[in-house]
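Each remark here refers to the structure printed beneath this line.
With one protein chain removed, the remaining protein chains of the complex are shown where they sit.
Chains: A, B and C, in written order; residue numbering restarts at 1 for each.
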Amino acid sequence: MREAKSRYEIFRQKTHIIIYGTNTVAGRLFDLILLGLILLSVLLVMLETVEGFDIKYHNQLVLLEWIITAFFSIEYILRIICIDKPKRYILSFYGIIDLIAILPMYLSYFFASSHLFVIIRALRLLRLFKILNHPHFSGQSQQLRKSLIASRGKIVAFMYFVLISCILIGSLMYVVEGKESGFTSIPISIYWCIVTLTTVGFGDITPITPLGQFIASLVMIMGYGIIAVPTGIVTAEIAKSEYNRGRESKRHHCMSCGKEDHSENAKFCHHCGNELDENS
Amino acid sequence: MREAKSRYEIFRQKTHIIIYGTNTVAGRLFDLILLGLILLSVLLVMLETVEGFDIKYHNQLVLLEWIITAFFSIEYILRIICIDKPKRYILSFYGIIDLIAILPMYLSYFFASSHLFVIIRALRLLRLFKILNHPHFSGQSQQLRKSLIASRGKIVAFMYFVLISCILIGSLMYVVEGKESGFTSIPISIYWCIVTLTTVGFGDITPITPLGQFIASLVMIMGYGIIAVPTGIVTAEIAKSEYNRGRESKRHHCMSCGKEDHSENAKFCHHCGNELDENS
Amino acid sequence: MREAKSRYEIFRQKTHIIIYGTNTVAGRLFDLILLGLILLSVLLVMLETVEGFDIKYHNQLVLLEWIITAFFSIEYILRIICIDKPKRYILSFYGIIDLIAILPMYLSYFFASSHLFVIIRALRLLRLFKILNHPHFSGQSQQLRKSLIASRGKIVAFMYFVLISCILIGSLMYVVEGKESGFTSIPISIYWCIVTLTTVGFGDITPITPLGQFIASLVMIMGYGIIAVPTGIVTAEIAKSEYNRGRESKRHHCMSCGKEDHSENAKFCHHCGNELDENS
Partner (left out) sequence: MREAKSRYEIFRQKTHIIIYGTNTVAGRLFDLILLGLILLSVLLVMLETVEGFDIKYHNQLVLLEWIITAFFSIEYILRIICIDKPKRYILSFYGIIDLIAILPMYLSYFFASSHLFVIIRALRLLRLFKILNHPHFSGQSQQLRKSLIASRGKIVAFMYFVLISCILIGSLMYVVEGKESGFTSIPISIYWCIVTLTTVGFGDITPITPLGQFIASLVMIMGYGIIAVPTGIVTAEIAKSEYNRGRESKRHHCMSCGKEDHSENAKFCHHCGNELDENS
């Protein structure tokens, strides 16, 4: 009995290394196969919605999907078994996504429409970020995220201002253009205003009256100009973080006490008072 | 009589704290309810213009709007009563908007079309900036505004140049394309040029002749390139203000006289001559 | 005779001050009237092409244009008379534009179609930059122009690369999509590629085949990404010029010899060797 348990223990450890590790050959191979299967399953759901394709290969598609779902189900169970704190995994971001990725297929047995939610598997592609945990890559990704978080406040204020502008301009266009031009209601007009301000310009609704075209011109020039604002915010933030990173690597170290964060021109350690080595 | 006045005084003070203050629980709650009502009233006017919806719920919509207008009217009167200098509020930016926000509904009693101006209530949403007067948030918003004001001169010069280009290119396209392609007049051609230069591209008017398509290509490439100009201006300005803010926090303080604005390398206070502490 | 000449001389001087000067009241007034007339004449040509408007007010429009042309002609002659070196003015940028601005109207007497070239008067609007020669404004405009000139080399290299890409992708799309989707020839396909890459997206020609849509997606993502390049170039250039301007105003002056361009950390003048005042 004890031997059996220890065998099970060894199996658990080995599985853990393969599934969660990325340093062994087997671990890397597992990750690659997993990624390939995720990509394949996403592709399958896409192709299923293409009319001509689905009619021809319906049975093959369904079979393949069930095989992939089976693999994902086994993987999910193994992940729970071989980890020490299964609850933590189940309730983690990736744990929930892994569950959501297999559930719809089983539910489609009962509800026909739930089948499409299989596309949520695309979220599993986010695993790529975990697999590619190369320090260089993840460091840059980290830096990018920090910059975006730091500029969050300004961007929200900007977006809020844009939204109010869109409500007002949309209402104005509804009054100016009327129902003949396609501006059938204020929500539609606001939709048009967002389409125009963001310089997307579908062209499904376009102003016809001279006054409407004049206002539209102003909106376009405004949209063309204010795109500078989020860009400026994010750029300044990234440049700052780049600049700080550059400085960090050049910072003085105090030879006596080891303190690091002296200003560039400091001559004495601001902690212990010893002279700093100029070129340390 | 005196007691009555003092009671009225207390009521005024209490109302003042609730309406204008944001630090007490009641004050915050009032702000939240106000925001909710503004959002609701904006939503109501929007929905009123959606044909199917209006026919079904016309009476309910009108009733709700009158209730909200009544609330806003009472709020407006209270704001005037409980402030010490009512004139200053009435003539302030928010005071005027508050009045404009309630007037159209009353006027709609006499003029049917004035009703739509109720959408101006959306402007009241700007109050959010006042309510969210968190120092971090408003500081960033302030910084953003300063950067935009500082870059105003350059952006106006740029916009003026763009406008002259659009007049010239629009006229050229009118001559090249003619009336068959939709370029029916110079103003329409200028409108097309703005649509194209700002990379919106509705597609309601498009060149057909090879020469017209060639000129259009040049306009598009130009528009794609010169978007760099406003972006560059705003970004440089934001980066400068970020840089200055960063420096400010590191500035030397003179221990003797308290002066702050010494250059980064200063060793002696440029006001009193005392030696500056290197790492202060 | 001599007195007459001196009178003529005085008239010339006075006219010179009014026409070329911007500091006297009369000079400013003249500039404003000139600008107003230029705007009016541009507006007139625009309105002439609007069908309904032209039929109604044809005679008034023509009359007004002849009046404006007469005024511009007199102004042109006066500019030549009251300047010391008339040749220099005539051959200058503004001199040529001033001539081109009045010629078409006279030529329209002989050739009906030349009339439309009156729109070239819009170029005279560039005078605004001359009139607004406020040091702050023109300094910023100058700085902007310098930044753009400095980044010229990189932008040309970038544009050339984009053009070659468009030729190749356009040809590919011609082969992939064929004549049914509107990709009737390689030049048209290149036009489509420019429309797509610059994110304008008219929608007059769109891919229909899956492969074509896939290539189009790649082109769009590419266009969305590489807009960063010209923006980055211009922004970096503007930021550099801003940074340099900021440094210039803080530069050390040597008290002994007056030399200016010492580095920020210099302690001794690099010309005469005297100690520099740290906070000069």
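We take it that a residue touches a chain if its C-beta (ideal position, glycine included) is under 8 Å from a C-beta of that chain, and two chains touch if they have at least 3 such contacts.
Please read all numbers here as calculations on a predicted model, not as lab measurements.
The missing chain, though absent from the display, is touched by one residue of C:Ile18, C:Leu148 or C:Ala239; that residue is C:Ala239.
Among the residues A:Thr24, A:Thr49 or A:Ser92, only A:Thr49 touches the chain that is left out of the figure. What subunit B contributes to its contact with the hidden chain is residues 199-203, 231, 235. Annotation for subunit A: contacts to the undisplayed chain at residues 42, 45-47, 49-51, 116, 119-120, 122-123, 125-126, 128-129, 136-137, 140-141, 143-144, 147-148, 155, 159, 162, 187-188, 190-191, 194-195, 197-204, 223, 227, 230-231, 233-235, 237-239, 242-243, 246, 250, 264-265, 278-279. Across the interface with the omitted chain, subunit C contributes residues 153-154, 157-158, 160, 164, 167-168, 171, 174-175, 184-187, 190, 196, 199-203, 206, 210, 213-214, 216-217, 220-221, 223-225, 227-229, 231-233, 235-237, 239-240, 262-263, 265-268, 270.
In this text, only the chains that are shown with their structure count from here on.
Its C-alpha atoms fitted onto subunit C, subunit B is found rotated by 90°, rounded in steps of 5.
Repeating the B-C interface, with the same residue numbers in over half of the contact pairs, is the pair A-B out of A-C or A-B. At the interface between subunit A and subunit B, under half of the residue numbers appear on both sides, which makes the contact a different-residue one.
Nearest to the global CA centroid, when each chain is reduced to the mean of its CA atoms, is chain B. Between the Cα centres of subunit A and subunit C there is a gap of 42 Å. If each chain is reduced to the centroid of its CA atoms, subunit A and subunit B end up 30 Å from each other. Residues of subunit C in contact with two or more other chains: 199-203, 231, 235, 265.
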